[in-house]
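Notes follow once the structure below has been shown.
Shown here: the complex without one of its protein chains, the others still in place.
Now for chain A:
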């Protein structure tokens, strides 16, 4: 796999990233109802590296901050603190990033023809000089993602969900990025169409040497796509490691819970005992380890002290008091 060759180099390094949202009531309400200011810690001290030409996936349940990380990486939000650094590509320039969004219905302008949607980044960044060259590039991009040249004349509503996601991918590729942030690119698609889009993304990775930051809640999709996986819980990374290692030996109790709860088609567990509890509100995160109220093996230390991220011999990084080196 491409990542194996390029394991030493990384495309993106993130250190101590923090993002807080101010979700206070309007000032008059605060004054009248004596409500304090309220802040939401969406992303809390996150560090990770994305291997060059590889794929790192962020997984977690809704509200764990994975989409916020995607938006921070692409600059759609600005971080409160922390460092983000893209490596430089073979041409010496910093890698450029693009994003593919979850909803292929909402992310394409319904009033624009597909060729104009794809041509917009090319025109905006002045990547081609003449109109003829732009048209040529648009046709090339349409063919790359498996659509035909004549599809450029159509409007988004004439396409199915999977085809629209292909258009989003063509648009993302238009600015010739080396780094793609994919925020749940197949969640809105049916499984048979999902397979088409995932295969396309894999082919493009090989063809153009792309690096992916992949965001999903679907563990089977994540396993298919990624070289490394980072598991997030309430704004923090609780475990990060090589895909095969993480599936074979999940170390953090939350990762274990996530892997247990995936419905298994090959070996359905119809009478399983499910773990109780739900994700706590991010407004009132629990003290100590954020997972301790749901953790089956929590101790007094877990509710008092936040576990530090430690790197194990296998290369897995894990934030849990109970994980011992073996």
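Just so we're on the same page, a contact is a pair of C-beta atoms (placed from the backbone, for glycine too) under 8 Å apart; a residue touches a chain by one contact, two chains touch by 3 or more; residues count from 1.
In this text, contacts and distances are computed from a predicted model.
Set against the options "Taurine transport system permease protein", "Carbon monoxide dehydrogenase", "V/A-type H+-transporting ATPase subunit F" or "Dipeptide/oligopeptide/nickel ABC transporter ATP-binding protein", the UniProt name belonging to the omitted chain is "Dipeptide/oligopeptide/nickel ABC transporter ATP-binding protein". Per the touch definition above, the residue from A:138, A:219, A:237 or A:320 contacting the chain not shown is A:219. The chain not shown here is touched by just one of A:33, A:207 or A:266, and that residue is A:266. When the whole complex is considered, the residue among A:18, A:84 or A:198 that touches the unshown chain is A:198. Summarising the interface, chain A meets the missing chain with residues 61-62, 160-163, 190-196, 198-199, 202, 217, 219-221, 223-224, 244, 247, 257-258, 260-266, 268-276, 278-279.
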